[in-house]
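Of the protein chains in this complex, one is absent; all others appear in place.
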Amino acid sequence: ACSVEKDDPAAANAACGPDRQYLIGMSQANNAEPYRQVMNNDVTTAAEAVKGFEVVVADAAQDNSKQVADVENFLTQKINLLIISPNEAKPLTAVVKKAYDAGIPVIVLDRKVEGDAYTAFIGGDNVAIGKAAGEFYATRLLPDGGKVIEIAGLPGSTPAAERAQGFRDGIAANPKIQIVASQPGDWLREKGQSVADALLKAHPDAAAIYAHNDPMAEGAYLAAKAAGLDKKIKFTGIDALPVPSGGIKAVEEGRLAATFQYATGGREAVDLAKKILIDCSKDVPRSTTLGTQQITAENAKDVYAKLGGS
Amino acid sequence: MVPELVRMSGITKRFGGVLACAGVDFTVRAGEVHALLGENGAGKSTLMNILSGVHTDYEGDVAVHGEVVRLRDPADAQRHGIATIHQELDLVPQLTVAENLVLGREPRTRARLLDRRAMQRLAREEFAALGIDLDPNRPVGSLRVGEQQLVEIAKALSLHAQVLVMDEPTAALADAEVSRLFEIIDGLRRRGVGIVYISHRMEEIEVIADRATVLRNGAVAGSLTPAPEHRPQLISLMVGRSVEAMFARPKTQKPAAEARPLLRVAGLTVRPRTPRPGRAEPDGIDLSVDAGEIVGLAGLMGSGRTELLETLFGAGPAARVTGAVTLDGLPYAPKSPRAALARGVGLVPEDRRGSALTLPHQVDHSMVLSALSRLTTLGFVRRTRERASVLDMMRRLAVKAGAPTAPVGSLSGGNQQKVVLARQLMTVPRLLLLDEPTRGVDVGAKAEIYQILHRLADEGMGILLASSELPELLGVCDRVVVLRRGAVAADLDPADVTGDDVLAAAMTAPGGTDR
Amino acid sequence: MTLLKTPPALARLTGGRRELVDRLFAVQSLVALLVVFIVAILASPTRDGEILFLTAGNLGNIVRAVSEIGIIAVGMTFVVLLGGIDLSVGAILGLSAVGTATLMVDSGYGIAPTVPAVLAIGAVIGALQGYATARLGIQSFIVTLAGLQVARGLARIWSGGLGIPIAYGDGPLQAPPAFEILNGSINGVVPVPAVLFLAVGVAAIVVLRTTAFARHVYAIGGNEKAARLSGVPVTRVKVAVFAVCGLLAAVAGVIHAGQLNQGSPNDGAGYELDAIAAVVIGGTSLSGGSGSMGGTLAGALMLGVLNNILALNNIDANVQLLIKGLVIVAAAGLQRLRRGVA
Partner (left out) sequence: MTLLKTPPALARLTGGRRELVDRLFAVQSLVALLVVFIVAILASPTRDGEILFLTAGNLGNIVRAVSEIGIIAVGMTFVVLLGGIDLSVGAILGLSAVGTATLMVDSGYGIAPTVPAVLAIGAVIGALQGYATARLGIQSFIVTLAGLQVARGLARIWSGGLGIPIAYGDGPLQAPPAFEILNGSINGVVPVPAVLFLAVGVAAIVVLRTTAFARHVYAIGGNEKAARLSGVPVTRVKVAVFAVCGLLAAVAGVIHAGQLNQGSPNDGAGYELDAIAAVVIGGTSLSGGSGSMGGTLAGALMLGVLNNILALNNIDANVQLLIKGLVIVAAAGLQRLRRGVA
């Protein structure tokens, strides 16, 4: 990772040092997604442990304009640091730049903004996660091949496209695996269920269902169970949120064969904030890519505990 | 002394700045018909709305059977034995006749479910008593105004109340139904029911009422025993001056030779795509209206007068129309009211609340609606010109309103009617179609409207006037055309005939009345 | 068929030939359902000669998939007949699902206290909304728009923003296994939620056709002033209707939680529009006073069949949106045909 250089206005202007009060604005794209809710929780929990940090969260409810306004309001309040998980890249670029140019350090989470007017980016690699899932299918889940149904995320969303692409790269190693159908489940559990209902009618001989997130995988599981196919078919998801309704628990309880962690980056963001504000560090990593972790029955319990799940 | 059923004393009621009732004393005794008279806006309905629990914020006392009560709502009034036929037809169009009849007190089976059979029975009984033949299963929305009025009457009667308030129950009824109603009122009177009867038809009052109380500007102006010889006195109590010669037309010039043909209708037949039961569509109508002529349209309920006028105004239902109609010698077949207006034809519909007005809208805006194109430049309304023509029209028609900007709903019924008339006059029509233009209008205002009609005719306007009030037809019109089942039954000269002749023509020759 | 006859015959006119046309059109939402059904059969993919759309499993799934929307639409029908609208039902569904999961799992109450409590919450929210429209005279659109936000906010606060999973068993933090019945099916074919939906629907048809309450609902929707003058307890009826709608939304929420083994605060978003669409396609007028419950059921099923056949054929999601939009207009237009003649 490259590091922040001398002419970084944020680093130059930011008042820093210990024993001071800092207001951190966290602009969230959409609280209604569990993944993002957990991200908020991670940020707030981590910040509580840091003396002098106060975090305020704004929910843009999936509206680019609202998120721009949220950041503007943070600027009015003269926050000391901005953490933003953008709804979309381009629309938020300008206002993030405005904050950055005003001397406020900006940590971008999960989705990037364009250009380089931010202090640091922390995010996962969806292609890599999809690939890890694909490789898991190729080597462990379906070594002898089989038909796979894909339940994709919201059409048009980047993670959906990347998780689809990575998966295809991953299973390429095993030509006996074949994707027979792909329909969007819009990231939703109930949509996953109703889509799987129909797809299992058309493909009762499927060997596994690859869902782009855990809720859809759970929905597909329920559909299969209703059709009496839950023992025959394997289910995998992505996200592995360490919460009761998350994928790790589902793996632990045997509904999902595996899930792949897509870290929120919340803790890492607060760590970084601490470095910038309290340690006055001028040398924070410009970009951090969070790795993934494969969660199966063997390690589910441990990982859940390790990630601080309650 | 006959027991007093109701005593209202010192009743005062304000609507914002309007004093609708000012210290009114009013009593209803058992076995009497007490007429309540007054101009439009005198406060009659308001007083009765207090008695029927509609208005609850008033000053003064209402005593029922000697006991002062504060009626909470209409249901409460019914529990106290007071039933009301309201002036405005307030029925639920989507429900059937029977359902409307029992609304709010539906008969139930032992399982607390709706007892449809009892409902039907009740409806049939009530209608039989009223001597009308109405299918209880018809949705009220499909009924004509007159039939709706009958349902309202049956509904109130079915409550078997001690006190019955009738607020203009006959405004939409024709003579046959009126006399039937009077028989019933007589029966009720003999059973000791106290009846309040509100009407603008003086002849009715004289026939049915035992005493009359006149309201003027919200206060009691006097009491009288109604009789034909007292009529001038009653009227002057009502309007505060004497109204003579209601129909008197300054028969100045009437050079028949000079009559310029305006409307010519030959063999007009309307076949709607969907038949409307109970309605008679024009069936081979021949008719003419000359410029400067007032032609009356008589007929029984449902004889097709309204249909004829609507067809001539391009407002009829989807239908196949045959026959030849010319206006000023040119073919005339309007596809819409807009087209009719463009040819100089105006219609004052019979249902002013349903088809003409929006009560919360301002008087001036309501008046100019049809004539906006005359008052605009590039789509913008010329305020000064609008105001001038509204004020002019209000003066010409003597519209009584707080201000030109007052909501139409705050005007009395007669004045509302004048607003509708004014709207048509503003378009400067050559042919004016009037459908029951004086329904619910008080004597004074009626006289004013008649004078206006005469003046308009003298200025060369042709007028086709449909009415259920025979005195009006005979008094105002130059000719009266009688319709029967959608066809012309007679073309009479009012000078030569009486009301009975018109009625006779309106009935089917052999085989009873036309229903 | 008779189930679908509009009680206070919508059609303005009766008598003679007209009557026949009327009776045909009175079942027009059934006609629309039938048309879509036949098209679905024709358009269905087949497998080994079997028409996938027509398999028992698939038909069961269709009804299961619309059961929540359908139950909500039943309550919505009452509200719309009254001349109102209820935008809060989706949010109440979410709140009830959260409530079910929280009370049953986190708080460890059994089914018996949980379900009635959740239904009561739905009914109370509905009743409050009804009171606000009836007594304060605020338009129901705006009252329930606010109600939507309040219910959604409560659901998120109650759940901490995350779904609460429901696991079955006898231990602590587990729901009674009996609750899992919502996920099951009778004879392995007819899903339980589908049965509940049809039961609610039939009960509502009966209520609407046989009770004085229903007459009052129609009367208020048709002419509120007339109803009031006739002594109909307008406020009470309005409050009751909105309470029923909230209650049925809560029923849908309980089923939702049972079907998905989770109570999530964000669930049910947008369900109100689907439910209203079902009501309107079923021939109920948004201006109140006329419509039928049978129509609503047919409307809901039609939407379900449409969704299913589009998914079975793997139609692109965006094209699905277009098709659904056009079919809704067409179905509502069919509606109009009948009234247009009047």
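Here the chain labels run A, B and C in written order, and each chain numbers its own residues starting at 1.
Quick note on the criterion: contacts are C-beta pairs under 8 Å (C-beta built on N, C-alpha and C of every residue); 3 or more make two chains touch, one makes a residue touch a chain.
Only a predicted model underlies this, so the values are computations on that prediction, with no experimental measurement involved.
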{"item": "Options A:45, A:73, A:281 or A:296, residue touching the unrepresented chain", "value": "A:73"}
{"item": "Absent-chain contact - pick from C:57, C:90, C:126 or C:147", "value": "C:147"}
{"item": "Residue in contact with the excluded chain [from B:28, B:50, B:327 or B:356]", "value": "B:356"}
{"item": "Options C:101, C:132 or C:254, residue touching the unrepresented chain", "value": "C:132"}
{"item": "Interface with the unshown chain - residue positions in chain B", "value": "15-18, 313, 315, 336-338, 340-342, 347, 349, 354-362, 365, 368-370, 372-373, 375-376, 379-381, 383, 402-403, 405-407, 409-410, 423, 427"}
{"item": "Contact footprint on chain A, counting only the chain that is left out", "value": "31, 56-59, 61-65, 68-70, 72-73, 76-78, 88-91, 93-94, 114, 155-156, 158"}
{"item": "Residues belonging to chain C that touch the chain removed from view", "value": "87, 132, 136-139, 141-143, 145-150, 152-154, 156-157, 161, 273, 276-277, 280-281, 285-287, 317-322, 324-326, 328-329, 332-333, 335-336, 339-340"}
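By definition in this document, only the chains that are shown with their structure count from here on.
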{"item": "Distance from the mean Cα position of chain C to that of chain A, given in whole angstrom", "value": "34"}
{"item": "Centre-of-Cα separation between chain B and chain A, whole angstrom", "value": "72"}
{"item": "Euclidean distance of C-alpha centroids - chain B vs chain C, Å", "value": "44"}
